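Here the complex is missing one protein chain, while the rest keep their positions.
A, B and C label the chains in the order they appear, each numbered from 1.
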Amino acid sequence: MITVSIIGGSGYTGGETLRLLLNHPMVQLNQVTSESYSGKYVHAVHPNLRGMNPKKFVSSSHLEKADLLFLCLPHGTSMNRIEEFLTIGTRIIDLSSDFRLRSKSDYPVWYQHEHSNPDYLEKAVYGVPELHRNELRKATLVTGAGCLATATILGLYPLFKSGLAKTQHIFVEAKVGSSAAGNKFNLGSHHPERSGALRSFQPTRHRHTAEVQQELSINGANPTIHFSATSTDAVRGVLSTAHLILNEDLNEKTIWKLYRQAYKTEPFIRIVKERSGIYRYPEPKILAGSNYCDVGFELDHIEKRLVILAALDNLMKGAAGNAVQAMNVMHGWDETTGLDFPGLHPI
Amino acid sequence: MITVSIIGGSGYTGGETLRLLLNHPMVQLNQVTSESYSGKYVHAVHPNLRGMNPKKFVSSSHLEKADLLFLCLPHGTSMNRIEEFLTIGTRIIDLSSDFRLRSKSDYPVWYQHEHSNPDYLEKAVYGVPELHRNELRKATLVTGAGCLATATILGLYPLFKSGLAKTQHIFVEAKVGSSAAGNKFNLGSHHPERSGALRSFQPTRHRHTAEVQQELSINGANPTIHFSATSTDAVRGVLSTAHLILNEDLNEKTIWKLYRQAYKTEPFIRIVKERSGIYRYPEPKILAGSNYCDVGFELDHIEKRLVILAALDNLMKGAAGNAVQAMNVMHGWDETTGLDFPGLHPI
Amino acid sequence: MITVSIIGGSGYTGGETLRLLLNHPMVQLNQVTSESYSGKYVHAVHPNLRGMNPKKFVSSSHLEKADLLFLCLPHGTSMNRIEEFLTIGTRIIDLSSDFRLRSKSDYPVWYQHEHSNPDYLEKAVYGVPELHRNELRKATLVTGAGCLATATILGLYPLFKSGLAKTQHIFVEAKVGSSAAGNKFNLGSHHPERSGALRSFQPTRHRHTAEVQQELSINGANPTIHFSATSTDAVRGVLSTAHLILNEDLNEKTIWKLYRQAYKTEPFIRIVKERSGIYRYPEPKILAGSNYCDVGFELDHIEKRLVILAALDNLMKGAAGNAVQAMNVMHGWDETTGLDFPGLHPI
Partner (left out) sequence: MITVSIIGGSGYTGGETLRLLLNHPMVQLNQVTSESYSGKYVHAVHPNLRGMNPKKFVSSSHLEKADLLFLCLPHGTSMNRIEEFLTIGTRIIDLSSDFRLRSKSDYPVWYQHEHSNPDYLEKAVYGVPELHRNELRKATLVTGAGCLATATILGLYPLFKSGLAKTQHIFVEAKVGSSAAGNKFNLGSHHPERSGALRSFQPTRHRHTAEVQQELSINGANPTIHFSATSTDAVRGVLSTAHLILNEDLNEKTIWKLYRQAYKTEPFIRIVKERSGIYRYPEPKILAGSNYCDVGFELDHIEKRLVILAALDNLMKGAAGNAVQAMNVMHGWDETTGLDFPGLHPI
C-alpha cells in the first residue's frame, strides 16, 4: 500500500488516472490537484465518477508528501517544476512529453523550444514496460509515452528486438480519436466541424516521430520513421499502420514467431491475426477502457511489403493505463492490478 | 433579378444562405458582411464554397443599398439595428428570433429581456410560407422561424387548420443536431463531450415553445404546448415528435385526408407514412441539404393517441432554405427556385 | 461459489453476461452454449474477450447441471423449454421477454401470440432489484426486464411508490441505441442506412409499454403509459423521457425528497440533477459498461409539468448487468460484486 497523488487531475488523462487509482487495491489516493477546480468535487469534471468517491480537487500549493506522484500537466510544465515535485513525491510518473526524449538536442527540433532541465532527461525511464521493465523497477522518474508512439513502437518492436529490421524506411500512418488532444476546446474540436472528420492534421513532422525513432534504435538499428497523423471521428482509439519493405524473403510463419517470442508473456499485448472475421486485425473500437495493445501484421509476398497494425485506447495503454501498469512494475505488483477491464463489445 | 446582401455571413446560417444565393438565378449577390472576417475570402470560413466564387467579407459599415437583406446575426442584435437596416434594404428577412413573437410581453417570459423595438413586432410576418404565404407577398419585414418550432408547427398545423385540434395538451419532444447552436464553441460542443450525445438540454421552458403556441392558436384554438428539446450526435437534422389525445374517435383515413388537404400543393412538404421500409416515418438523416419538411403520423386506437412526426434539416427548412423559399414567395418566383437539391441517400 | 452456465451465449446479451461472469469472484462459469458456434472459442464471437479465457461454446444438448442458468435466448424460446431448463439449473434468470408479464392475456395483446406455458408467469419474479429485492432472494425463476422499460420504470417508480402519481396519463419517449436489437443484421441495421439515424421505429404499441404499466400499477395506481420508441446512432444507451401533468402544486424540493427516499440506499441509482454543467441531466453516453441507472427530473411550474429523465446502458442495467445484480441479490452477496466498472469519460 502506497500513498499517491495526481497533479493536474482535471484533464482527460488525469481523470482516467483517477478512475484507475480509485479502484486500485494497493493505492491510497491522497490528493488530486487542479488550480481552476480547487474545492470542487472531482465528479463535477469527471461525471462518470459521480457516486464513487466524494473527493475534492485541491490546489497544488497544498500538496502533501506522497510515495508516488502522477503528473498529468500540460506539456512544458513539469520540466520547470520537476525539482519541486521530487521534494514532494518519492517517485514520479510524468505523463507529459517533457522527459520522453533522451537527447536534449531533440527538443528544439521536435518541440520548438529548448529543454529547461536537461539533466533529468537521462535519468528518466521511458515508461513502456514491454521495453523497459527492468529499468522501471528502480526508476525514480518515469515518463509516459505518446499514444501514437506507443502503438507504433509496440507494433514494430519485435522486428527490431530480433534484429530483423535495421535501417529500413518505415512509413507510418497513425489514426487517432479526438480525446488525444485533451479537453481544451477550439473551433476545430467544435462538434459540427469535428464530427465525421477524416482529417490529416499532421502529415509530416509529428512530435511522436522522435520517440519512435529513439525507441527503435536498438541492436544497431537506425530506421527512418516517416510518420503521418490523421484525426478520426472516434473519441478514443489509435490505429497505427506501418509499412516496410523487407530485404529478405520471409514468410508469415517466421514473422509470427518473432512476435510470439517478443510478446508471449506480455499481459497487455495480444497478437491479433485471424483468417476471417470482422475483428481479424487489431481495431481500437473494442479496446475503449482496456489496457490492451493489439498487434497484427500482413505480408505481401509479391511486393515484399510487411504491414504492421497496432491498436490501443489512447487514454489507457496510450496514457493513464500504461502509467498504472508502469506503477505496478515499479512496485513489484502483479502488472495487471487494477487494469482487468477487457473492453466492451459491441460498442 | 434583385440585389441581395447578407448581414452576418460568417455563421452557419449565413453560410447556408450564401451557398443558396450563389446558385440562385434571380439573385445578384452584392455583399456579405462579417466584422471579424472582413477582407477574407468567404471560403476561408465556408470551405465548401472554395472555388465557387471569389467573394470577400466586408464590414457592415460598408454596406450598400440592396433590394433585400438577409440578417443572419446573433439573437438580440437585429432588434436594435432594424431601423438602420431598413434604410439600406428595401425588404428584410431576419433569421434571428428578434421578430418572431407577435406580443412584446412574450419576450421577457421566453427571452428574459424586454424587446427594444416592439413596434416592429406586429409589422413582421412569420416567414413560414405554408402558413403565411399571402402576407409574405407584400411584407417588408419577414422573420425566420426556429428550427424546432418549424418542424413542430408544420407537423401539427393540419390538425389546427381543420379545427380538429383546439385546446389539447400537446407533448412535444424535439431532437436536434449540433449545428442548430451555431458556430460558437464551448466545452459542451467539444467533440469528446458532444460525440454520441443523447442529451436533454432543455426539458422545459424552451424558447421555441412560444412560437409553436402562437402559430397554432388559430381557428379559436388555444393549445398548451409541453415542449422538450434533446441534443443528438447529428450535425444537421430535427425530428419533432408530438403526442396528443384525441377527443373524438377518429381513424387514420380521416387524419390522412386532413394532411392531404393541407399540404397537397405544398412543394416542400412530403407526407411520409408507409406500411413498411426503413424510411416509413419522417427521418432527418436523408434531408441534409434539402428544403423538405417530411411529416407523418401514427394513430393508437386503444390509447386514442395521435403521434405526429416531422423532420427537417435545421439549416435548410429550419433556417436558410426556408428563408430563400420566403424570398421566392415575396417576389412571386417559383417557390422552389434555387432549392431543388433533394438530399442524399445513403448519407 | 456457485456453478453457472449461459444458454445462448453468442448474442450481445449473452456476451455481456459472459464478460461479467468471467470476472465474478463468486461464480464458477461452467458452460456457454451456442448451436451455431459450438466448438468455437468464445472470443471468435466476442472479440473483447480474446486472451481472457480459452472457453469454447458447447451445444445445449451437452448441458450439465448447474446452480444457476442465464437464458439469453431469442424471445419466444424459453417459454417452450422452461421445464427442461429447470431440470438442469436449480435457479434460472431468463433475459428474454417470455416471463416478464404477469397476465397471460397480455401476451396476445403485446406479443401477438398466446403464451405456451402460462403457469410459470405468476412464479416468475420481475428481476429489477430496486422493485423486487425481497422476492428475488427466494425466487427460482427470475425474468429480466426490457431495457426501455427498466429506464422508464426506475425513472417513474418514486412517484408511484410514494403515492404521488396514481392515474396520470404519462407520455414517454424512449431513445435507444442499435445494440438493443441484438446481432441479427438486416437492411435497416446496415451501416449506411443506420448511421446517423434518428428514427421513430415504434411510435405506438411498443411491447415494453406492458411492463411499465404492470410495474407502476402499485399503491392503487393505474396510470396510462403512452409510449414511443426512437432509434439513435448510439450503439449502447437508453434515454427515457417521461412527461406528466401534476394534479397538485408541488415544488422541486418535495419531488427531490421522494427520489432521495426511494433511492438513497440503492447502489446503482444516481440522482442526477445539477444546476449547470454538461452532464447536469442523466445521459447514457457516460454509462457504457456501467450498471448505473441515472435518474433526474425538471419541474415546469407554469405548465405544472414534471419531466423525468432516466438513462442506462441497455446491455448492462438494461440486460446483463441487471441480471448479474439480480443474481447477487438471489445469493445474498454484495449487490455490486462484479459490477464496479463506473463507465468512461470521455467516450
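The rule is short, and it goes like this: a residue touches a chain if its C-beta (ideal position, glycine included) is under 8 Å from a C-beta of that chain, and two chains touch if they have at least 3 such contacts.
All values derive from a computational prediction rather than experimental measurement.
Which one touches the absent chain: A:G237, A:G289, A:G318 or A:P342?
Considering the complete complex, A:G237 is the one touching the chain left out.
Which is it among C:S195, C:Q261 or C:T336 that touches the chain not included here?
C:S195
From the list A:N30, A:S97, A:S228 or A:N328, which touches the chain that is not on show?
Candidates A:N30, A:S97, A:S228 or A:N328; residue touching the omitted chain: A:S228.
Kindly state which of the options C:S178, C:S240 or C:N291 is in contact with the chain not pictured.
The one listed residue touching the chain not shown is C:S178.
In the full complex, which bits of subunit A touch the chain not displayed? Write them out.
Given the touch definition above, subunit A has residues 169, 171, 173, 175, 187-188, 192-193, 196-200, 203-205, 224, 226, 228, 230, 232-234, 237, 239, 241, 243, 245, 278, 281-285, 298-300, 303, 305, 307, 309, 311, 346-347 touching the missing chain.
Just checking the interface: what residues of subunit C touch the absent partner chain?
Those residues of subunit C that touch the unshown chain are 12, 177-179, 183, 185-187, 189-196, 233, 235.
Go through subunit B and note every residue touching the omitted chain.
So the residues of subunit B touching the missing chain come out as 12, 15, 19, 23, 44, 46-52, 179, 183, 235-236, 270, 272, 277-279, 286, 288-290, 292, 340-347.
To be clear about the criterion, only the chains that are shown with their structure count from here on.
Which chain's mean C-alpha position is nearest the mean C-alpha position of the whole protein set?
That would be chain C.
Distance between subunit A and subunit B based on Cα centroids, please, to the nearest Å.
The mean C-alpha positions of subunit A and subunit B differ by 46 Å.
Counting only Cα atoms for the centres, state how far subunit A is from subunit C in Å.
36
For subunit A, give me the residues that contact two or more of the other chains.
Each of 12, 179, 183, 235 in subunit A touches at least two other chains.
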